[in-house]
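In this view, the complex is presented without one of its protein chains, the others remaining in place.
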Amino acid sequence: MGEAFTLLGFGPEGWGHALLTAGLTTLAVSACAFACGLVLGTLCAWAKIAGPPVLRRAADIYGVVLRGIPDLLVIYLFYFGGRQIVTAIANQFGHTGPVEISGFVAGSLAIGLISGAAQAEVLRGAFHAIPPGTLEAARVTGMRRWTMFRRIIAPQALRTALPGLGNQWQSVIKESALVSVTGLVETLRAVSVAANSTELPFLFFLAGGAIYLAITTVSGLVFRIAEWRAMRGQPAMRVGG
Amino acid sequence: MNPTTVRTPTTVRLANIHKSFGRQEVLRGIDLEARDGDVISIIGSSGSGKSTLLRCIPFLEIPDQGEVTVGDETIVLTGAGHRFSRAERQKIRRLRGQIGFVFQSFNLWPHMTALQNVMEVPLHVQGRPRAECREEAEAMLAKVGLADKRDAWPAHLSGGQQQRVAIARALASRPRALLFDEPTSALDPELVGEVLRVIRALAEEGRTMLIVTHEMAFAREVSSHAIYLHEGRIEEAGPPQQVFLDPVSERCRRFVRGQAGPVD
Partner (left out) sequence: MDLAFIAEVFPKLLAGLPLTLSLAVLSLSGGAILALLLSGLRASSWLGAQFANFYVYIFRGTPLLIQIFLIYYGLAQFPALRHSLLWPLLREPYVCAVLALMLNDAAYTSEILRGGLRAVSSGAIEAAKVAGMSRPTMLRRIVLPLAFRQALPAYGAEVTSMVKATSLASVVTLMEVTGLARAEVSQSYRAIEVFLCAAVIYLVLVTVITRLVHWLEARLSTHRSPALDRSPA
């Protein structure tokens, strides 16, 4: 037991610093991916609600395709596929040999793309949950579209979307573990390395699990508090109806 | 309660029923007896405990104290939080098997068609032969005027139709007594009539029934006895002419007048 504490600690023989950095990398990848997903999701939700037919169709196809492909494959496509494309372009300009690309960038883009499909559904559902009367009430005041979006639609929709977005954030954190296949030293990669060199795989994978659990638990609490704050003064939601 | 000379057997008897929810005492010692063929209507303002009283008979609410008898089964309660023994639980199930209960909100099983709803208990609880169950279920549906809806899903039926299916379901288990818990309160006004007609026909057949209702005119017409409940006690009881037209209790008089007024 004492040995375990030394190994996981911050002393000279401990992996504490490495794991802490890796945990922060996990958070960074997740945050970038989530942000990508939010942008994509908002665009797609808009396309589905009010976009021209072509875009609506495109958004639908994007959703179906991304929900039908394993996350790991999407990451492989971005990382190895991206490398293939960048290498091909570089070779055109006289560079020889393969070109490495950033696992961080490829990973966050890939997970952002996956999450965007799901976030689009969350946001669309939230928009449809807005009582149409409140939109009419805004329209009769002569409010401009942008003002209406900013003042009336977005605040109401985000409130209802908060639980769904919270779930998405949790998924993104868990999906970020897949980015380890690109060699990016995030949590899973770091504990794999430690597990190998110490020959204590159970201990280190368990520690890795604890790091993820800590991140998901704390962010779950943050979202719960945000929901509670957003729901103040709102009529109690009836679940199930 | 039956003053006539021929004493028909008792079907349902409640003795000294007490029931509290938390600190609120909802029933404060109710005695009631329904003999074979009695139609007893139970009236009272909301919160008087009339629904709770009816729900105590099949132990949907468990009385704190008192005695419940249906047919040959008697269960005695000695205090709140009573833990039932295995034998008592079986007894409750047998007791339940002898009554048919009609809920305010129908409570049909949504994953079964009308006919399946009616057949369910005879077939899967009483274990009677399938052909017999089907035949009888069809007869029951015909009786409530829904022979053509046998294969309809509850969600596709109107409230009045759902309630008639629920009555057919209650009849299908061949109960000794039928209990109605505000059977028309959840219905749109134009659908009330069809349900009341069915209940009236059952009363005319001589079935033993206890009806909790707000339909004063109907209650006066079909029942052989009426009970007015106030704050968990029986305030007035007697033949319908007395309770509805000339009650002893001043409170009951005001209640009946108020109900029969513009609301009707």
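Letters A and B mark the chains as written, and numbering starts fresh at 1 in each.
Everything that follows uses one rule, which is that a contact is a pair of C-beta atoms (placed from the backbone, for glycine too) under 8 Å apart; a residue touches a chain by one contact, two chains touch by 3 or more.
Since we're looking at a predicted model, the values are computed, not measured.
S.K.: Would you mind spotting which of B:R35, B:K50 or B:R96 touches the chain that isn't drawn?
M.R.: With B:R35, B:K50 or B:R96 as choices, the missing chain is touched by B:R96.
S.K.: In the whole complex, not just what's shown, which of B:G37, B:G145 or B:G159 touches the removed chain?
M.R.: B:G159
S.K.: Check each of A:A90, A:I130 or A:L200 against the chain that is not shown and name the one that touches it.
M.R.: The one listed residue touching the chain not shown is A:L200.
S.K.: Could you list which residues of subunit A touch the chain missing from the display?
M.R.: So the residues of subunit A touching the missing chain come out as 64-65, 67-73, 76-77, 80-81, 83-85, 98, 170, 173-178, 180-181, 188, 191-192, 195, 199-203, 205-206, 208-209, 212-213, 216-217, 240-241.
S.K.: For review purposes, identify every residue of subunit B that touches the missing chain, sorted by number.
M.R.: Residues in contact with the chain left out: 58, 60, 93-97, 99, 101, 103, 105-113, 120-121, 124-125, 153-157, 159, 162, 166, 169, 173, 186.
In this section, only the chains that are shown with their structure count from here on.
S.K.: Could you state the distance in Å from the CA-based centre of subunit A to that of subunit B?
M.R.: Using C-alpha averages as centres, the distance is 56 Å.
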